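What follows is a structure written as structure tokens; I'll ask about it next.
Then we have subunit A:
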Amino acid sequence: MSNENVLLSIKDLHASVEEKNIIKGLNLEIKPGEVHAIMGPNGAGKSTLGYVLSGREGYEVDSGSVSLGGEDLFDMETEERARAGLFLAFQYPVEIPGVSNLEFLKASVDATREANGEEAITSADFLKQAKEACKKVNLPVSFLKRGVNEGFSGGEKKRNELMQMLLLKPKLCILDETDSGLDIDALQVVAEGVNSQRSDERSFIVVTHYQRLLDYIKPDYVHVLSDGKIVKSGDASLALELEAQGYSWLQTEPAEDELEG
Partner candidate 1 sequence: MSEWFSNALIRAQDLTGLVDQQWMDPVRTKAITQLKNTAWPNRKTEAWRYTPLRSVERTTASVKSTENDLSQLAPVVIPGIEPIEVVFIDGRYCAALSSGELPEGLSIVLGSKLEARDELLDKLSAIKPERHLFGMLNDALAQDVVWIKVGCGVSIDTPIRISNLSSQSAESHVKAFVSLEEGAQATILEMADAEGQTLSTGFTEYDLAKNARLEHYRFALQTGDNVSVGGSHFKLEEGAQLNSNIIGFGSDLQRLDTDIIYAGENANAKLNAIYLLDGKELFDLHATVEHAVPNCVTEENIRGIVADRARAVFNGRIHIHRDAQKTLAELNNRNLLLSDKAEINTKPELEIYADDVRCAHGATVAEIDKKALYYLQTRGISRAKAQVMLNFGFINELIDQMPNEVIAEWVRPMIRSRFEQMEVK
Partner candidate 2 sequence: MTEQIDKALAREYEAGFVSEIESDTFEPGLNEDVIRRLSQIKGEPEWMLDWRLKAFRVWQEMEEPDWAHVDYPKIDFQAIAYYSAPKSMQDKPKSLDEVDPELLRTYEKLGIPLIEQQMLAGVAVDAVFDSVSVVTTFRDKLEEAGVIFCPISEALHKYPELVKQYLGSVVPTKDNYYAALNCAVFTDGSFVYIPKGTRCPMELSTYFRINEQNTGQFERTLIIADEGSYVSYLEGCTAPQRDENQLHAAVVELVAMDDAEIKYSTVQNWYPGDEEGKGGIYNFVTKRGICHTNAKISWTQVETGSAVTWKYPSCVLKGDNSVGEFYSVALTRGRQQADTGTKMIHLGKNTRSTIISKGISAGKSNNSYRGLVRMNPGAKGARNFTQCDSLLIGDQCGAHTFPYVESRNPSAIIEHEATTSKVSDEQMFLCQQRGLDPEKAVSMIVNGFCKEVFKELPMEFAVEAGKLLEISLEGSVG
């Protein structure tokens, strides 16, 4: 069944949170190297998609299938999905006081290496890599010693996410509203970081409410998510169209009827 040219294949996915259906029949195929933007109004299920794909507790898959590199994603634990190359950059990364960023990063890199049959990286080598990654995302090296995201500003948290991406070298990156809470300078830094990671082997799902981010990260495809389904797909120009018209045109006719009635 597996198609060599497809990295991620989502087929008729239905998922719910606390017994409420959020994703209602979603289909999507992503090939290596592609950048897909998913846009949509608040409550469309954009963030839920990232959580369902990464395997967050409480996000139940009701039906449908998802494969990553030909493997059934739902057969894997959260951490196994990560090791298989799925990376979720969080909208609001959690703070973990007491666990140093360096310890955390090394543990995650080692876990992925071990899963790929590689040996654990030496501390010295890792420190070198981590310092380089810090430089790339414009974070002071001192951040490696601090608690994970502890006391980081919004922009610093996003850059810390990006640094993890650099070190883990995932196959599929889901950027969940990475632009939220960032000023234009911070946005540019993050976008540059992402762009530097684009390659034939790495695909992206860029989840965003605004077109703004897509000025910096040019997508190959744009999908509009509404009420748990992709209602429209197109190229980058669709994003501009949405920017001009907003999401209100997506409202289904019956809703308006109800209003009048």
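A quick word on the picks: all candidates are chains of the complex that A comes from, given by their letters.
Keep in mind that, in the parts below, contacts are C-beta pairs under 8 Å (C-beta built on N, C-alpha and C of every residue); 3 or more make two chains touch, one makes a residue touch a chain; residues count from 1.
The shown structure was predicted, so the numbers you read here are calculated from the model rather than taken from an experiment.
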In-complex contact partner of subunit A, selected from candidates 1 or 2: 1
Residue ranges of subunit A in contact with candidate 1 within the complex: 54-57, 77-79, 81-83, 87-88, 90, 93-94, 96-99, 103-104, 107-108, 111-112, 115, 147-148, 164, 168
